[in-house]
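Can you read through this structure? Questions will come right after.
All protein chains of the complex are present and in place, except for one that has been dropped.
For reference, chains read A, B and C in written order, and residue numbers begin at 1 within each chain.
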């Protein structure tokens, strides 16, 4: 931690800062320059980051030196983590190919979609039973009935399944049916929910919030890890921006950015990021080229009649096309799925 | 709803779109132009907004004409709503002057702060018992013990109290002690939580999410209203932006913007918006001049030792100074508190 | 300047960093912590900021301590600067009330508008002769003919005039007719243009770019000041954001933010910031309450027939209404115009 003092700080203010540092059991290193005095503080930075040093009179800036996350950081865990979702491995060269409809609407339609995506190469089936909808008047999902359908269709096609959990009270029922929890973008900082899934052993797909920095995303992962669940897969799915021709802005650089500072796998969801079927295939390819550990794509046999987010779903034949190209690309980079 | 067709749409595609509109019990009005065909769709737009018309082949754009919220809209309720928080009125010329520490840390310190802010003119006391913290290693709040302290200190100073609720499971305990629920920015789209406080009769202070548009904010209010609780006060507290010298960017124009399209009161929180004590007083004054129904300010007697967000709190004398100016401004605009 | 080294930096890398610092004639202060080594560098920070220290092997972060601007900073010039625009003072308690149409369309219409805004209290007349238009097919302004009209109308109403200059080659002709140059948001980092107006003695109204931070704005002011022209008035006019119901997001906190670190006057332009006539009056009032040194408002007698940006202009009677309120507010804060 580095503390920079304001120009014109008094002797008394300076002494008070030094005293506070000693009170915290830490050691100050003072550099007095022409324009500013700088204090390097040596010791447990996590302790310091929780302290409102900025509020001490005379302090101009407090600059953290260490990353604020620990368990999620690569300094803690040098190699790439591999997360098991049912029998599917995610990370370390194994790609998660997650596909399925936005919402579970019924057994037949899900079965048809699952058959198609499995054949195209998908290895994890997705579908929402509890849906976070901007409008209270939109379809809110089938609930537990939907979870049963999802599990049964997953078993029939030998695919592990992932589904969103929105409320800490839903964790136990979702755990009963799903192989992986999804925490949606709107709940990335729903800390009680993060703690609840952190107490499960089932893996968690943690989507980046629409206004979350890469650091915020890793801090939310830290919540899950700190509760004892090490099985977190991150997901870049776009952030809010001024660009009005796509639903969100896909921050592709988040993939290598996260991989540089964290050992956790990270996948990309071009469906929610762009909201446009024409942009999904090139963004899926770009994600694999950027080093992502998988791709999450919405697929629906009849987007125009789907009950949720139809316009952003790919038709099964389009999905099969992009999967062929992804396979070639994965081979080129020595990855498998 | 307006549907714009792509250039080169086939006759069959056009017929299919028209058929879908009729299926939904609605009436199409077709305008064929030189470059584009436009279809005006007359009928219940709420019904249409839930339909994935964008996914129909041949459709280029779907343009909604109506606002997606209903109960929150001024078309529904012409006058300004007034929300009662204990004995304090908010809206319609009555200002909410909410003040207090970020977190409840103990009885004595809260009592001291409450005495100071009450004397300066505050009419609602705030303090957090459940704290949403970016880091799992930061202070998470005193929980129910904190709620009791808050209630007792509120009673002692004859001030209604507001406190954050983060989890649907906390709603009943918070309801027992608080006069108003606060839904924090990170939970603005925690829809299960919104439904839960919507089933209470106690008023709700709904803070704007860091990446929420004004429309998103009103859609979240709609969730609470749709459950039967009409007592919602909105709060602008800044959104994420590229400006790196303030914590968030305070969108001051959200105040008149919301007031133009909704009857709900809206207040401003310059403490969380700016994160800088030097900017809080001018932004509080600007909020009142912009027509806000109140101001929410963090006040702490010793920011450098506070357990949460100390650096952004005002000292009690600074709070008293700004309140003097706010009082003069309120008088000028014919408002009271 | 503070240099933080990566964990695991070698002895040779460390020595190389120290050597580079000495080469630059500066003095390193080393603090070796458990996790990181920190080097405080004492000396002329401006010299250092131009050096790519970040690229030295072993360097993790380079943290500047000083603001990168000098002449624009309050450390350099403690009091508030007052800029003279013709006979009108801007800053130090004197407000600039700039009003007029977006574009100069003709002598009669400008004359009518000028008469109205002068009567309402405006003290500087604005109007564009060279227009930066997003589309090459939109009206591009009357050029020198427009400048003459502006000057003549200004003289007739005894008001100094401000108009935009977009190209270094236009500076001499604009200087001939105008009392103040306007640098538009799109040209805030047109550095050759900044240098050119920096060589004039006429004052410059420098508008914040749509993606410029407060620091970027002050760096652009520094370009003008560094050429010898001290007469810069800054203008907050909104930045790009995800909010889609206003043209831009007005960053009201930029007003006290700039005033804390710079001596230059700063005004607010709610017309371009919001793009909505209903939001202009409350934002103009909020600007004065926030401490702005003036307000810039577009006024047009017939917005629906104006050749540029009609929808965001106020009608003269609406302008007169808001000016009455601004006057009361200014008095309350001890300001005049």
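Methods note: a contact is a pair of C-beta atoms (placed from the backbone, for glycine too) under 8 Å apart; a residue touches a chain by one contact, two chains touch by 3 or more.
Just so you know, these numbers come straight off a predicted model, no measurement behind them.
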Notebook entry, point to check: Which chains here would be touched by the one that got left out?
Noted result: A, B, C
Check: So which of A:142, A:178, A:250 or A:267 would be touching the chain we can't see?
Finding: A:250
Item checked: Options C:97, C:219 or C:232, residue touching the unrepresented chain -> C:219
Check: If the hidden chain were put back, which of A:116, A:211 or A:308 would touch it?
Finding: A:211
Note to self: For the chain not shown, which residue from A:106, A:228 or A:291 touches it across the whole complex?
What the structure shows: A:291
Check: Just one of A:97, A:129, A:239 or A:297 touches the chain that is missing; which is it?
Finding: A:239
Note to self: Could you pull out which residues of chain A are in touch with the chain that's been left out?
What the structure shows: 211, 213-215, 239, 241-246, 249-257, 260, 270, 273-274, 278-279, 282-283, 285-291, 328-329, 332
Note to self: Residue by residue, what part of chain B touches the chain that was omitted?
What the structure shows: 2, 4, 7, 29, 31-36, 38, 40, 42-43, 45, 61, 63, 65-66, 75, 240-242, 244
Checklist line | Missing-partner contacts on chain C, residue numbers | finding: 20, 46, 49-50, 52-57, 68-69, 132-139, 166-169, 186-187, 189-193, 209-211, 216, 219, 222-223, 226, 239-240, 303-306, 309-311, 313
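Methods note: only the chains that are shown with their structure count from here on.
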Next item on the list: Go ahead and note the Å separation of the Cα centroids belonging to chain A and chain C.
Entry: 38
Check: So, what's the distance in Å between the C-alpha centres of chain C and chain B?
Finding: 31
Check: Which chain A residues sit where two or more other chains touch them?
Finding: 240
